[in-house]
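One chain of protein is taken out of this complex; the other chains stay put.
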Amino acid sequence: MHDTADLERRGIPAMYVATVEFVDGADAQARALGFEHSPVYVEHPIQDRTDDEMTAIADAAFEAVVAQLVS
Amino acid sequence: MSEIERPPLPNGIVAFVKRDCPTCEVVAPVLRDLAKRVALTVYTQDDVAFPEGLEPVDDRALEMSWHWGIDAVPTLIRVEAGEERERALGWNREEWQQLTGVEALGDGLPDWRPGCGSLSLAPDRVDELRARFGGGVLRSRRIELADLEDEYEAMFERGWSDGLPLVPPTEQRVLAMLGGTKRAPDEIVAIVPPDLVPCTVEKVAVNAVMAGCKPEYLPVVLAAVTAVCTDEFNMHGLLATTMPTGPVLVVNGPIRRAIGMNSGMNVMGQGNRANSSIGRALQLVVRNVGGGRPGEVDRATHGNPGKLGFCFAEDEEGSPWQPLSVDLGAEPGRSTVTLFPGEGPRNIMDQISRDPESLARSFAACLRTLHHPKLLIAFDCLLAVGPEHARVFEQAGWSKAQLIGRLHELLQVPGSEFVRGAGGIAEGMPEQLKDVALPKFKPGGLLVVHCGSGAGLFSMMIGGWVAGDLGSKPVIQEIES
Partner (left out) sequence: MSTSHSTNAGAPARILVDPTSEREPASKPRLPRLATLAGKTVGLLDISKARGDIFLGRLEARLREVGAEVKRYTKPTFTKPAPVDLRHEIAVECDAVVEALAD
């Protein structure tokens, strides 16, 4: 999240994708950074997924990702 | 967490527990055992009946837990002569035995077992506890930093900084800073431009902490904030200008010595905490409270390094003349700060003149070029005469008024020299003034202060922003403690 906060400060709209495990921590961190963050959360876990499963997860998240890039 | 007014712990061994904690349940027998062998006090966070048989002290309001920074339960603390000597978090046989001095504790228990979170840190309790117990005097919003966040970077990221690192304004530091004044923290000091924000003593204190001030500097900062926010000083105009000017603070009176300000060697340079931090604190107030920042309302084309902070003390003791404060109407012996809307200082170098007339002419020749040799009247100037130069005038018996008078005479400029187009220079005063002589500075526009080291035949001139009703007038403010 520090990276997206930094990129926003450089004038680049930024967003990030994390698993749902991150929800609470991310909100707290964003508040602490004084930063309005733009997350999209995907299902957990990730580590043991096959390539096909990852592709499906990306497809499922695509609309939400775009929504955080375009207004 | 403020340690300023926390209630004392009893001497002996002190334990903090809660029933809703498996480790606390497990160590309850250990506590009962300890109670027979040492002076033990147990504070309970959630159930006055727990632990059984120990008559625990009711800390369900979490006051003791809060003030003593209990992170986890069980926590064991050894207190001697009212002071904490050692503490242990969670159950750890070795640590508990060492701390209590009692052998063979917790027979049958594992060697160690981690504790649970203290209720005083529960997210749904923390805000209420802080408001009730911590820094109750302070009304400002609190900013919470994440565990891994570097507080110095966090302050940069939030836009609080003028480019240099800030001292983190913890509640403790702000409370300590407020000890530097008798004024109430919620007293309004001034309405600060450009956002026209009512600024309390507390907000000034927060920025003074960040600037690196000590509490004894706070009265100077408060006086400076008051002064710059007057209509006469016109801080908004001074901030918004494209000219490279900002507030310059000159301090007079006993406070200079009391807080260790510098009026001598390198007086306008780096190295003295009071000089550097007081000017900076004012700048931070305008930035953070008033909302005046470079690139936003502050449009200075180049600015100058003094905009970070430019504050110095007059050398009154070595001066042949009365102090600047008295020139401006203050009673002798009072502590004051004078605010001048100034640019960075420029050198006046004259290493040869030994008579006052020659030296005055040197001054005049240099002063003539302030901003531009052909621009007159509109700008004031603060002339800082160095001690070696001052001695030339002193030995000839020239008073300050005499020097200023002679400079005004020498700085009468004929229209033929200063009108637009004269000398092949388009800049200048309007052409209709070509038959008139004008002074470089308006009456009262040349202020003289004495400072610098005793070695060096230099004086300094600090040019002003636009003077008068359309611009800014120097303002003097008494410093109250």
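The chains carry the letters A and B, assigned in the order they are written, with residues numbered from 1 in each.
Simple rule for what comes next: a contact is a pair of C-beta atoms (placed from the backbone, for glycine too) under 8 Å apart; a residue touches a chain by one contact, two chains touch by 3 or more.
Keep in mind the model is a prediction, meaning the values are calculated, not measured.
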Touching residue (missing chain; options B:12, B:29 or B:168): B:168
Full-complex contact with the absent chain, from B:83, B:195 or B:431: B:195
Candidate in contact with the missing chain, chosen from B:18, B:67, B:183 or B:203: B:203
Omitted-chain contact residue, chosen from B:95, B:216, B:394 or B:478: B:95
Interface with the undisplayed chain - residues on subunit A: 2-4, 6-8, 10-19, 21-22, 30-32, 34-38, 42, 44-47, 49, 51, 54-55, 57-59, 61-62, 65-66, 68-71
Touching residues (missing chain, whole complex) on subunit B: 1, 69, 71-72, 86-90, 92, 95, 99, 112, 114-115, 117-118, 121, 126, 130, 134-135, 138, 140-147, 151, 154-155, 158-160, 168-171, 174, 192, 195, 197, 199, 203, 206-207, 210, 284, 288-291
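Just so it is clear, only the chains that are shown with their structure count from here on.
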Length of the line joining the C-alpha centres of subunit A and subunit B, rounded to whole Å: 40
Subunit B partner contacts - residues on subunit A that touch it in the complex: 5, 9, 28-29, 31-35
Contact footprint of subunit A on subunit B as seen in their complex: 143-146, 149, 154, 157-158
